[in-house]
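First the structure, then my questions, so here it is.
Note that one protein chain is taken out, while the other chains of the complex remain in position.
Naming follows writing order (A, B and C), and every chain is counted from residue 1.
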Amino acid sequence: MGAYLLRRLPSALVVLAVASFAIFAMVRLVPGDPVATLAGPDASPEARAEIAAELGLDQPLVTQYVTWLGQLAHLDLGTSYRIGGQVSDLVADGAVNTIVLTIAALLLAVAVALVSSVLAVVLDKRWVNAALSFGNTLAIALPTFVTGLVLILLFAVVFPVLPAGGTPPDGFIARPDIAAQYLLLPAVCLALGAGAALTRFLTEALRTEMRQPYVTTARALGISRRRIVLTQALRNALPSTITVLGIQFGTLLGGAVLVEAIFTWPGLGGLIEEAISGRDYPLVQVLLLLSVAVFVAVQLLTDVVHAWLDPRVRIGGAA
Amino acid sequence: SSAVGEAHRGGSESGPSDGGLLRIGSTSDIVPATIFTNSSDATNTLIGAVYDSLIDYPLDSLEPQPRLATSWEQADDGLSLTLQLRDDVKFHSGRDFTSKDVEFSIKTWADPTWTVQLQRTAAAITGFDTTDPHAITLTFDHPLSNVFDLLDMLPIIDSESIDELKQGKAYVGTGPFVFESWTPSSKLEFTRNDDYWGDEPHLDGIEVDIVSDPQAQVSQLRSGQLDLITGASNRDLETLGKDSKFSVTGFDGAAQQIYVGADLTNPNLDDLELRKAIAYAVDRERIVDEVFRGVGTPINLPWPDYSPAYDAAGNETYPYDPDQAKGIVTKLGDLPTLPLAYPAGNANYEQVAQIVQANLEAVGIKTELQPTEYSQFIKQLIGGTMGGLWILQHAYAHYTPSTLAVSAYPFNADKNASHFESAEYKRHAEAAWGAPSGDSPEAIENYQALNKDLLDNLFLIELALLHFQVASTPDVQDFTMSKRGELDFRATYLAD
Amino acid sequence: MSESLIDVAAPEHAAPQPDEQFDQRRRPSIWSALRRGKGLAGVLLVGAVVALGLLAPLLAPHSPTEQIPGANLVGPSGAHWLGTDEVNRDLLSRTLFGIRTDLVVVFLAVPIGAAIGILVGLVSSWWTFTDVVAQRVFDLVLAFPTLILAIALTAFVGPGLRTVFFVILAVELPVFGRLTRTSVRTVREMPYVEAAHVVGAGSWWQLRRHVLPNSMEPLLVQLAVSMSVAVFIEGAMSFLGLGVRPPAPSLGSLIRDGVRNMYDAPYFAVGPLALVVALVLGLLLVSQALAEARRA
């Protein structure tokens, strides 16, 4: 497995190199002008020229690209146009929040999916299925900005039991109980859609597994349905679910933008949106590159987990 | 323990009028590179809290009041101004405030990279006599009718920390609150300046939370996490105003104007008659009532009623008169569909645009709405490539009228988004700016000429004058706003 | 093949059972799964939404862009079943016409994106090299936030439904490609695929006839999920001026507008949301019914 990852490393690096170019080009192809955005409509042309020079935007594109790559090679992520601070600091700050939020949502989604699909398959009752179906449908059909508002309205305004937004004032570690309360609503909001989709996938996969002959064998041995689902069917159903999880991870990151806005959770989602609308090139570039890296990593990870779960799967393409 | 319980401001034991942390919800974060452009609510709060200006305008007039400057004297030729400065003022760093700091602040503003509004005015100040640390004499290139606007807007900044200021690391002023920290896209923190030269502020501190989503601001206000919010939508403000648990405060001083711009390079819009038809066709009352929930005034000219350029009759030039508009359009014959752009992602603009579209449609002018991403919109505006109609807001009509003509891009006589060029307009604008005083009869004459230019040429069709409102819990007492749009918490206290 | 096999085999075994000819029943087809129970309910739900959209000109009491004087954000009433919006338009009419916009997105963009994604997923995962290349390209596309894709695409194609179409295509393609790939990796190890391989079936045949049909369940679920996501992407893009332009209604933008008025007009978003829920529920039911039919 380590060997597999090692073999994949070069291709991953190639991807990042290609991505850096694609990102650089894409960011500049997008119409709009960082200087104009920064300076506003009332600024004089001289002012704009001066700002452009200060940001290095008067250089030819090739020079800009090479400079950026050179900086990257020295692990210098550059300075944000708008915020002025080091991109690395900004990203680091936002990353903590985003990671905490997405991981929490991911865990929540996985927990919800595991519990509800296992319940549905083990109990196999009409009403359980109907209730789950309905819940799933709502969770999939309602966009995050609706669920987010409803959650806030319910749990922060009408019954003020949880904060309506914001990050824990003392950070995540100092007082975990408080942090958890701040985290709960946004994480739930983010997890709902992904959790529901996962539940659907997993339930379907489990149902299919429950028709496999090995389940009949297990039943003939007197192993209870619950045990069969938990120890055998689940294991067989997981590989495909893991991939779905990998894909859902992308959805989570995408959804984070909205959730971060609704719950005032200053993370990378908000940062990237702000950076895009402000045409903050250095920040956008780094964030996108990071995003590509994360996706490549998640993909490799799901491959590895997939192969680990299913001994028959040949890792990485056909022989 | 409960996060909600802790977030609710506990009753302060030291009596109703002292202490406490005021939590403000702001829509957009500060941008250090353009910290002096009044470009965001958080920026305004920061400037208002940390810095002092030399003079202050009251909200409803243009009569300068002393602040760091105790008195001033203007030369008769209008080419110089001497200010007496307070001698008991210290920067947060502990350094004494002197006339050198005034010079430094003005020179900073004159630097185009800061893209401040009155950069041209600041640049027109060429002489600084700082021999007396507590008095300064400024000499001008030419008379500046709006020099007091500059002195009102200009924050006195600390020269020693200018590099940190550029990076958003430090904001050192002489104001009532001391800047503590900035967490980008999250929050700003301030504490009371215990050595403040004026009355010591009551609040222990201020925390500005960046809450980009207007609805999240309302939710957090409702849930008690915030005490005051600046970004609620007009409708939410209306609802909150009716709720006894909240109070909504409006300020007349820092008004903005919403307008329909016309790009005269468009062959159809080049025709003044069509622009007139548009001016007659738009239902300004409806826009004010339905979109801005009555918090505004329909206008033809940008000025608020206390402005020396205010002209009540002028505001009646183009009343809502669809029939007249229709008549004009019929005369014009076939018209192609005109583009109508507005910055996307803003509900107010979207609604105004749709009403304008329906109004125009009703008189026979077809338009196509073009919601444009803000960055692109600005680029088109600056580049003068709008190509048709657009909807946007502008400001600075509440200052000395000449400020508008020299510093607001849509009105800029040299170059504007409408490609409106008129020697006469240019002359009037320059003359208004170059008048030695903002309210001299000579200046007022110029303003009337300007008003005529605006109404006769209609390259900008004003829709409404909008007032600024904030919502807060009733506990927040005695706060006000400066003409600059900065919330002023010098006297604020938190009641229980 | 002139000679028949059978005359060699000399059939002299027991005569067929008398009731055997009644055993001619075809195996339950996919379509029959949609003609009863869950499947039918799903088809009806989706059908109802589509029908409402198609019949909007007949059903809607007002023009979707008509601004009715004085009816500013009023609640549901006999005159306006779903109330009116901020610029005095009848929400029912807007909702009905809004469906039409989303029909293109939901029933064209998503399925096409899915089809292409599945195709790419199928073909690429068969060989290690193409697999690696395709996966990395997917990574790249997935890593770009929808917003950036949308803004960039708008720069080339201009705003409008077409752009929404392409953005959704771009967003869905890698999702389906990747999902397909997972199934392929599991299914291709099955002996029946090997059996087809042995009789000389080419890769494409194996993929099309065996791998794909045996990988359908997750794809169907994803289709339902993607369709609901598409509505919101469309809404977000419209709001940013990248998609359908006001005053043309779309479900996504109606929901966005509705949510903005959550405190003042909670009924605003109900209509369009109910439609999306019906659509998703319908699709999930269909996918469930199909999965059950396949398992049976």
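Operating definition for what follows: a contact is a pair of C-beta atoms (placed from the backbone, for glycine too) under 8 Å apart; a residue touches a chain by one contact, two chains touch by 3 or more.
In this text, contacts and distances are computed from a predicted model.
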item	value
Listed names "Acetamidase/formamidase", "Dipeptide ABC transporter ATP-binding protein", "Dihydroorotate oxidase electron-transfer subunit" or "Phosphoribosylformylglycinamidine synthase subunit PurQ", matching UniProt entry of the absent chain	"Dipeptide ABC transporter ATP-binding protein"
Contact list for the unshown chain, restricted to visible chains	A, C
Residue in contact with the excluded chain [from A:Gln181, A:Gln232, A:Thr251 or A:Ser277]	A:Gln232
Residues of chain C in contact with the chain not shown	1, 4-6, 8-11, 13, 16-17, 19-27, 190-202, 205, 209-210, 213-214, 294, 296
Touch list for chain A against the chain that is not drawn	3, 212-214, 216-225, 227, 231-232, 235-236, 309-312, 319
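FYI, only the chains that are shown with their structure count from here on.
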item	value
Pairwise touch network: line, ring, star, complete, or other	complete
Per Cα centroids, the chain farthest from chain B	C
Separation of mean Cα positions, chain C and chain B [Å, integer]	48
Centre-to-centre distance between chain B and chain A (centres being mean Cα positions), rounded to whole Å	39
CA centroid of chain A to CA centroid of chain C, Å	23
Residue numbers of chain A (touch at least two other chains)	31-32, 149, 153
Residues within chain C bordering two or more other chains	151, 259, 262
Complex interface listing, chain C residues touching chain A	125-129, 131-132, 135-136, 138-140, 142-148, 151-152, 155, 175, 178-179, 181-183, 185-186, 188-189, 217-218, 221-222, 224-225, 228-229, 232, 235, 255-256, 259, 262, 269, 273, 276-277, 279-281, 284-285, 287-288, 291-292, 295
Residues of chain B touching chain C in the complex	214-215, 218, 233, 235-236, 238-239, 290-291, 344-345, 347, 350-351, 353-355, 357-358, 368-373
Of all residues in chain B, those that touch chain A in their complex	1-4, 6-7, 29, 31-34, 37, 39, 112-115, 117, 119-120, 166-168, 183-186, 209-213, 215-216, 219-220, 222-225, 373-376, 378-379, 381-382, 407-410, 417
